[in-house]
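Here the complex is missing a single protein chain, while all its other protein chains stay put.
What follows is chain A.
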């Protein structure tokens, strides 16, 4: 009985045909996952923070705590 001749050519092409769509798909999934679990919440967190941010109030608080060198706390 004679054996079937094995595939001698196109092995890489066959592998790529199978694996490249998977690779692209997984990359897109990873990117989408990162976007919606990390970047969107982070953008929202920054938006929320600055919505209610009073920079003068924060500045005064920091000044009173004494962390600045250009302005002293109001007591001094």
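The rule is short, and it goes like this: a residue touches a chain if its C-beta (ideal position, glycine included) is under 8 Å from a C-beta of that chain, and two chains touch if they have at least 3 such contacts; residues count from 1.
Just so we're on the same page, contacts and distances are computed from a predicted model.
Novice: What is the protein name, per UniProt, of the chain that does not appear here: "Golgi apparatus membrane protein TVP23 homolog", "Cytochrome c oxidase subunit 4", "WD repeat domain-containing protein 83" or "Serine/threonine protein phosphatase 2A regulatory subunit"?
Specialist: "Cytochrome c oxidase subunit 4"
Novice: In the complete complex, which positions of chain A touch the hidden chain?
Specialist: Residues 42, 45-46, 49, 58, 61-62, 65-67 of chain A touch the chain that is not shown.
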